[in-house]
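Every protein chain of the complex appears in place save one, which is left out.
Going by the order they are written in, the chains are A, B and C; count residues from 1 in each one.
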Amino acid sequence: MVIVMKPSATEGQIQHIVDRLHEFGLREHISRGEERTLIGAIGDERVLRSIPLEAMPGVEKVMAVLAPYKLASREFQSEDTTINVDGVEIGGRKLVVMAGPCAVESEEQITRIAEAVKGAGALILRGGAFKPRTGPYSFQGLGDEGLEMLALAKERTGLPVITEVMSTQEVDLVAQFADIFQIGARNMQNFMLLKAVGQASKPVMLKRGMSATIEEFLLAAEYILSQGNHNVMLCERGIRTFETYTRNTLDINAVPVLKGLSHLPVIVDPSHGTGRRELVAPMSKAAIAAGADGLIIEVHHDPENSMTGDGAQSLLPEQFSELMVELQKLAEAIGRSV
Amino acid sequence: MVIVMKPSATEGQIQHIVDRLHEFGLREHISRGEERTLIGAIGDERVLRSIPLEAMPGVEKVMAVLAPYKLASREFQSEDTTINVDGVEIGGRKLVVMAGPCAVESEEQITRIAEAVKGAGALILRGGAFKPRTGPYSFQGLGDEGLEMLALAKERTGLPVITEVMSTQEVDLVAQFADIFQIGARNMQNFMLLKAVGQASKPVMLKRGMSATIEEFLLAAEYILSQGNHNVMLCERGIRTFETYTRNTLDINAVPVLKGLSHLPVIVDPSHGTGRRELVAPMSKAAIAAGADGLIIEVHHDPENSMTGDGAQSLLPEQFSELMVELQKLAEAIGRSV
Amino acid sequence: MVIVMKPSATEGQIQHIVDRLHEFGLREHISRGEERTLIGAIGDERVLRSIPLEAMPGVEKVMAVLAPYKLASREFQSEDTTINVDGVEIGGRKLVVMAGPCAVESEEQITRIAEAVKGAGALILRGGAFKPRTGPYSFQGLGDEGLEMLALAKERTGLPVITEVMSTQEVDLVAQFADIFQIGARNMQNFMLLKAVGQASKPVMLKRGMSATIEEFLLAAEYILSQGNHNVMLCERGIRTFETYTRNTLDINAVPVLKGLSHLPVIVDPSHGTGRRELVAPMSKAAIAAGADGLIIEVHHDPENSMTGDGAQSLLPEQFSELMVELQKLAEAIGRSV
Partner (left out) sequence: MVIVMKPSATEGQIQHIVDRLHEFGLREHISRGEERTLIGAIGDERVLRSIPLEAMPGVEKVMAVLAPYKLASREFQSEDTTINVDGVEIGGRKLVVMAGPCAVESEEQITRIAEAVKGAGALILRGGAFKPRTGPYSFQGLGDEGLEMLALAKERTGLPVITEVMSTQEVDLVAQFADIFQIGARNMQNFMLLKAVGQASKPVMLKRGMSATIEEFLLAAEYILSQGNHNVMLCERGIRTFETYTRNTLDINAVPVLKGLSHLPVIVDPSHGTGRRELVAPMSKAAIAAGADGLIIEVHHDPENSMTGDGAQSLLPEQFSELMVELQKLAEAIGRSV
């Protein structure tokens, strides 16, 4: 931490800051420039994060030197984390594609789609039983029943299952059916929920909040990691910008940035990230080319009759199959496989 | 809803859309332009929100005519909602200022600040017992104990209390101590929580999410209203933009916009909205001049030792008193009072 | 400037940075922390702005201590700048309201509106002769002819005139007719144009670019100031955010922020800033309450037939008169006048 003092700061004010640093077990390093005096805090500056240094007399601004997260950082763990889900390795050389419908709608629907995506090469089945919906009048998911249908589809196809958990009260229930917990973008800073899945034993896929910076995203992952659950994967799913042509702006830059700052696997969701079916294939390829470890893609055999209104972004099974063929070629060109 | 067909759309595709509208009890109105055919849906278009019309063959885009919320709209209720909290009317001619520390830290702290803000004219006491914190290593609030301290401060001063509830599991507990539930910005789309407070009997102050549009904000209010709780107030607290000089960009425009679209009271939080003490007074005045029904302001007698790191935005009690005097003059100039 | 070295930085790399600082006449101050070594640059760090320090081996990041602008800063000049335009003082206790149509359309139109706004208390007449338009097929302004009509309206009413200049080639021409040059938001970083008006002798009102940070805005003002023209006023006119209900998000926070960082007068444009007539009055009041030195407001007696499509945000003359009465009360409440 570097504390920049105002030009008008007095010696007493500088000493006061130094005293506070000592209180927290840090040492100071004072640099008197021509226009400003700087105080460097030596030691683990993270202890200062909760201290309102800016509120102290004579302080102009405070500049952090270290990232506020630790367990999620590449500095803490240099080698890549890989997560084993029922034999499927996430974060390794082989890319992992998760696919399935936005919401579980019926036994017939989920098993039919599960078989189709398995046939095309998907390794994990996605499908929502609890659905976060912007408006209260929309279909909110089948709940428990949906979880049971997912279990059935898993039994039939052998595909491990990822599904969303929306509140602390459902963590135990969802844990009985899911192989991976999904934390949705709107819950990325639902800290109670982060703690709850951090104490559970299943892997977690954490989606980036719509307006979350990379730092906030990694801090949210830190919440889960700090509770003891080390099997966390990060999912870029689009951020909110001024552009409205796409539903969100899928931030492909986040892929190499996250891979650089963190050891956790990075998954990309081009379906929610763009909201447009015709963009799913090009953005899937872009994600892989940029270094993503996997994709999560919506597939529906009858999008027009899907119950969530997200049909506009779902691929048909045959479109998904074609995409998988193209991704295989692309993966080989960069030394990976699908 | 107006459905714009592609130039290449066939008669069969147009007929298909019409058939779907009929299924949902709507009628169609077809307009054949020179470049596009438009299909207007006549009836309550809200039933179509969950239907992926964009996914249907031949459809270019879908344009909503009506707002997706209903109970929150001025059209549904033209007169202003006023909320009575222990004799304090929110949404009336008199402006309501809520004030207090970011977090409850001790009995001495909260009662001391409560007395100070009451003396200056605040009508409601704010103070967090459960604190949402970006990082897992920060002070997370005193929890139950904090609630009891709030109750004590209320007893001493007579000020009704507003405090945050962060998860469905704590709704009942918080209801025992709080006069108003606060839903934080990060939980604006925690739909489970919205439903839970919607079923409770206490008024709710809903904070706008950092990247929530006005429409999404009103839809979140609709979640609460639709569960039967009509005592909802909206709180603008800053949105996330590219500007980083202020912590958030307090969106004063939202005040007259919300007052126009909705009948619910509008409160402004200049403390979190700007993150800078020196901006609290000018932005408080701006909010009132723009038509806000109240303010929620952080006050701390010893910000340097506050436990949340938010001290940088807290007013000292004497600064708060001065501001209240200025607000009184301003309020009179626009025909209101503090 | 503080240069943060990577944990892996060698002594040689540190020495290399030090050598480069010496080359630029700066001294170093080295602080060896537990996790990072920091190098403070002592002297005028602005000389380092053009040096790619981040590109040097061993460097993790570079943190600026000083603002990159100088002449525009409060530190450089502590007292407020006031600008005298034909006897009208801008930046003093009295608020200055500039009003008029978006574009000059005819002699009859501009003189009629000029008389109306003068009657209501406006001190400066606005009106565009050269109009920046998003699309090439829209009305682009009357050009030279429009300037002559403005001159006529000035002659009739005695109101000084502000009008936009869009390219270096027109600076001399516009200078013959305008009392204040307006630089539009889209030209805020048209550096050639900034230099040209910086060398002219008329005052300049610089509009903030739609995606310009406060720092970039003040740097653009610095361009003009550095050429010798000290009569610069800053105009907040809305930034681009994710919110689309308003055309732009008028950033009222910018008012106290700019007044704190700079000595230049601050004007607010609620017409372009919101794009909606019904928001002009509340946002005008908010701007004044927040400390703005003036407003620039669109007024048109027949907005439906205005030629720029901006009629939707123009006040009618009688709405403008009413607003001026309300602004007078508000101004008095904060110790100013209109």
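In the analysis below, a residue touches a chain if its C-beta (ideal position, glycine included) is under 8 Å from a C-beta of that chain, and two chains touch if they have at least 3 such contacts.
Note that the structure is predicted; figures quoted are calculated from it, not measured.
Among C:77, C:211 or C:328, only C:211 touches the chain that is left out of the view. Touching the chain that is not shown, out of A:10, A:106, A:199 or A:253: A:253 (per the contact rule at the top).
The omitted chain makes contact with just one of the residues A:24, A:137 or A:242: A:242. In the full complex, subunit B makes contact with the omitted chain through residues 2, 4, 7, 29, 31-36, 38, 40, 42-44, 63, 65-66, 75, 240-242, 244. Residues 211, 213-215, 239, 241-246, 249-253, 255-257, 260, 273-274, 278-279, 282-283, 285-291, 326, 329-330, 332-334 of subunit A touch the missing chain (whole complex, contact as defined above). For subunit C, the residues touching the absent chain in the complete assembly are 46, 49-52, 54-56, 68-69, 132-140, 166-169, 186-187, 189-195, 209-211, 216, 219, 222-223, 226-227, 240, 277, 303-304, 306-312, 314.
As a working rule, only the chains that are shown with their structure count from here on.
Every chain gets a centre from its CA atoms, and the centre nearest the mean of all protein CA atoms is that of B. Placing every chain at the mean of its C-alpha atoms, the farthest one from subunit A is found to be C.
Each chain gets one centre point, the mean of its Cα atoms, and the points for subunit A and subunit C are 39 Å apart. For the pair subunit A and subunit B, the distance between C-alpha centroids works out to 26 Å.
Residue positions of subunit B with contacts to 2 or more other chains are 211.
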